[in-house]
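One structure below.
The other protein chains are all here in position, but one chain of the complex has been omitted.
Letters A, B and C name the chains as they come in the text, with residue numbers starting at 1 for each one.
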Amino acid sequence: MSENLKIIEIEVLRYHPESDREPHLEVYKVPFTDDMSVLQGAQYIKDNFDGSLTFRWSCRMAICGSCGMMINGIPKLSCETFLRDYHPNRIRIEALAHFPIEKDLVVDLSGFIEKLESIQPYIIPKEPRSLEQGEYLQSPQQFNDYIQFTSCINCTLCYAACPQFGLNPDFIGPAAIALLHRYNMDSRDGAAEERMELVASEEGVFNCSAVGYCSVVCPKHVDPANAVNINKTNAAKDYFLRFLSPKGGSK
Amino acid sequence: MKSGLKRSNAPIFWGLFGAGGMFSALFGPMLVFITGIAVPLGLMLPANTMSYAKMMAFAQNIIGKGFILAVIALFLWFAAHRIFHSLHEIGIHAGVGAKLLCYGSAFIATVISAVVLLSLGF
Amino acid sequence: MEIFKADVVIVGGGGAGLRAAIAVAESDPSLKIALVSKVYPMRSHTVAAEGGAAGVKKPTDSFEYHFHDTVGGGDWLCEQDVVEYFVRQAPIELTQLEHWGCPWSRTEDGHVNVRAFGGMKIERTWFAADKSGFHILHTLFQTSIKYPSIKRFDEHFCVDLVEEDGRCQGVVAIEMSTGEFSLIEAKSVIIATGGAGRVFRESTLGGIVTGDGMALAYRHGVALRDMEFVQYHPTCMPVTGLLFTEACRGEGGYLVNKDGYRYLQDYGLGPLQDKPKNKYMELGPRDRLSQAFFFEQQKGRTIEHPTLGSVVHLDLRHLGEAYLRERLPLIYEMAETFMGIDPAKEPIPVRPGVHYTMGGIKTDGQCAASLKGLYAIGECSSVGIHGANRLGSNSLTELLVFGKVAGVEAARNAKTAAPGNSANLLKQAQAVEQRVMALKTKSSGTERISVIRKEMAQTMEDGCGIYRVEKTMQATCDKLAELRERFKNINIDDKSSVWNTDWLTAIELDYQLDVAMAMAHSAINRKESRGAHQRLDGFEQRDDVNFLKHSEAYYVAGSAPRIALGDVKITTSQPAARVYGAAGEKADQERKASHV
Partner (left out) sequence: MSKRRPYVRSMDGWWKKNPYFIEYMIHESTALFVAAYAFILLVGLVRLGQGEAAWSGWLDALKSPLSLTCHVVFLVAILYHTYTWFKIMPITMPPIIVGGKRVGPEVITGSGLLAALVASLVLLGLVWRLAL
């Protein structure tokens, strides 16, 4: 560690439901080194100034998806955002937008989790296979069809980025639809039709107006906007096919 | 899977929106240039480009009818859909009213265009 | 207090806990399962595992090879019958995961691919790029959603077990969003709370890896086994301790000192190899590589970095950007974002960091602990496959193989065992609530949690590092005793109920101190060098006469743990010299010759 520590001002949106009527900002002066992340800045505050500052974190390596915050108004993973990039200006951290604030930087994710659960995020085999038969084979192309959509870490930055979710919390939203698409595109899965009911529902893809910011903020290059919009086309096809053939399209 | 999901009827509007968006992106600028700038100013194009005779001929031709209807109706369906969404986005939740106003106008315009085009004969 | 009646409760939603939950659900859909986790399951630290999971795959490989690699890698402190079962089940479980959708990396012809890993004779590490743990965890979590009998208690913090007539009958947990307590009754309790490496300084481990489950079982009289064996991973990011996976070396990375010299050839891992060769050079086992770093540092041959301290270089440049982006995308990004280094152009500074706790809650081969109805799996457990040193990629497989075993066993037990007396259990739970609440409401001392935590980490690093001597280990034991006292005088800034992480951190610290004591006392008691436990004070050799034994630490309230020695199960592999590189190959041939 170098001797001459620099100081950065961190402005934190604080909210304690038991004592605050509404959120308010507080400023802390935090000494930092160039390798310190915004998360470490928050930890510094908790360790040294106020143990009641509340936020989620774990892995510190941008993979567990816990530490998302609004950093100067942009949803980011605080563990891979560095204080040095903001110094000497003040940095403001707030709970992820569009979610209810539970306390300080912690938001209520229960709605998001319900959405994840609702999309049937598991393989419903097209052809059953026993363990003795070994693995399913997947060509490089079949693999490429879905692999991008498997890399979502459920950080919900895309929800904090999507105004349509902010306006309508029932919207299934980018990450959950990306995961749904991941299973639909997997050659081992055969349940795309079952999942269509949700895709095409009022909570489904047509809430999206192609703002596209979800994909801009996604730290894992999942491109959820793409998943959502491809499924609009799929849902529209399904909608019209319904009229053409009794079998085509779901219910 | 949640039960009691209601199927969205957005595909109809979304389809028209998409078609109109694409149509206006491809042809919009040039159309504006021709009808709103070049012809009135007599730039580039022959002076009689939009004369009554030529336009009647165009509007009586089946392809011409189709093109005119597509331009007016699709442009309006596209715009109606976006405007309706934008109203919602800036916090005007007029709900059914806004919906009726936006899509209703597009619908009426479509009907008027169709009626006029039909009345012009073939 | 909320009361929930389950048949099986699982504490921990990492790879091990989720696999167990699915196993219970599949073995009997009528059983009610409660899955308790202090973070949303997909945030569990399994998510951070990069390299992959071991299981025999190639036709040139065999269960015997995997067995010998594991037992030798563990310096013969493994339960060999358990290892035998483990290696046979490994490929089945990994295939099962494929059927559930895990995107294992594949060969051109569509089969699952395997890569080389340290201490493994044949390539047998199944991998999903360098996000293997991430994909395993998300696959398991998503698959678990299919089973309606699994009721999750996400962001619920488990604070104690309840027992009756010598049987474990449930757990007490705090709902983090409200601060309220619940009692979850169950006939079988599975602990799957992961490792305890956070008792050390910044390491490869996430903030949640605090040894909670170990401490819970320990306080209920269950032994913590082999706690002195703490794995240092040789290639960690300096300061933060973040991991650069062993796969970096499996894919062909070099380790070089300040002279650009591949120093591992001086430590019994040579001769030099150009291409990665199993069990040679960079593909030696982790303990050996971390130890080599220590000696390089002693000899002044490490690179002294102004801000990062002593480091060596992990050189990936010769692999080329395209290959690195395909095989090690996460590593590439991490080097770029966290260190501002382009690994295709510059070598990466690395040093050893704490990575894995080999020891844990002692169980038999069926994952049952000594307390009836209690099971333990995953990194918090010691089922006996890692011995004195875990081989990389064995532990992800362990989660699956023993997660399933524990699930099946817990289900079986739940169907036969009688439920506890609810009134009695509630009384216990209320006592737990009072005790845990008092920690918060009565706290008004002068000690800061963060200060005690830092001192604990520092003393563990000093006394229980890569090399150990009696004097510093004793100092660590004394320091931990002092911290235990000082802990009584902590202050918790936050006295509120909703999402009180200040309070939860204090509870974790309490657990950590217990676990740290078990580690330090087990270490000082082991007067030999074996695997990850290396001494420099006259006990440099392995001593099979006195110490081919497991250490077992027993909790003693208010004082140091009692350390006992337990037998090691040997079936077919007699302890031999643990050699790698050319010497290892020679030993292998001799062993084969003596078998025919």
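Everything that follows uses one rule, which is that a residue touches a chain if its C-beta (ideal position, glycine included) is under 8 Å from a C-beta of that chain, and two chains touch if they have at least 3 such contacts.
Owing to the predicted nature of the structure, the values given are computational and were not obtained by experimental measurement.
Write out, one label after another, the shown chains that touch the chain missing from the document.
Counted over the whole complex, the chain not pictured touches A, B, C.
For chain B, which residues touch the unseen chain?
Against the left-out chain, chain B lists 20-22, 24-37, 39-41, 45-46, 48-50, 52, 54-56, 58-59, 68, 71-72, 75-76, 78-83, 85-86, 89-91, 109, 112-113, 116-117, 119-120.
Counting contacts across the full complex, list the positions on chain A that touch the omitted chain.
So the residues of chain A touching the missing chain come out as 15, 17-18, 22-23, 73-74, 97-98, 100-102, 108, 141, 144, 163, 166-167, 209-213, 215-216, 223, 225-226, 229-230, 232-233.
Using the touch rule from the top, list residues of chain C that touch the missing partner.
177-180, 496-498
The rule we apply is simple: only the chains that are shown with their structure count from here on.
Report, in whole Å, the distance between the mean C-alpha point of chain A and the mean C-alpha point of chain B.
Their C-alpha centroids are separated by 37 Å.
Roughly how many whole angstrom separate the Cα centroids of chain A and chain C?
The answer is 28 Å.
Averaging only over C-alpha atoms, locate the centres of chain B and chain C and give their separation in whole Å.
Computed value for the inter-centroid distance: 64 Å.
Touching two or more other chains, which residues of chain A qualify?
Where chain A meets two or more other chains at a single residue, that happens at 120.
Got the chain B residues that touch at least 2 other chains?
Expected reply: no residues.
Spell out the part of chain A that touches chain C in their complex, as residue ranges.
Contacts found on chain A: 1-2, 16-19, 33-35, 46-48, 50-52, 54-66, 80, 102-104, 106, 108-109, 113, 116-117, 120-123, 125, 129, 131, 134-140, 142-143, 146-147, 150-151, 153-154, 179, 183, 186, 188-189.
Show which residues of chain A lie in contact with chain B when the two form their complex.
Residues of chain A touching chain B: 118, 120, 163, 167, 194-195, 197-198, 200-204, 206, 209, 232, 235-236, 239-240, 251.
What residues on chain B touch chain A, complex-wise?
Residues 1-2, 5-12, 14-15, 85, 88-89 of chain B touch chain A in their complex.
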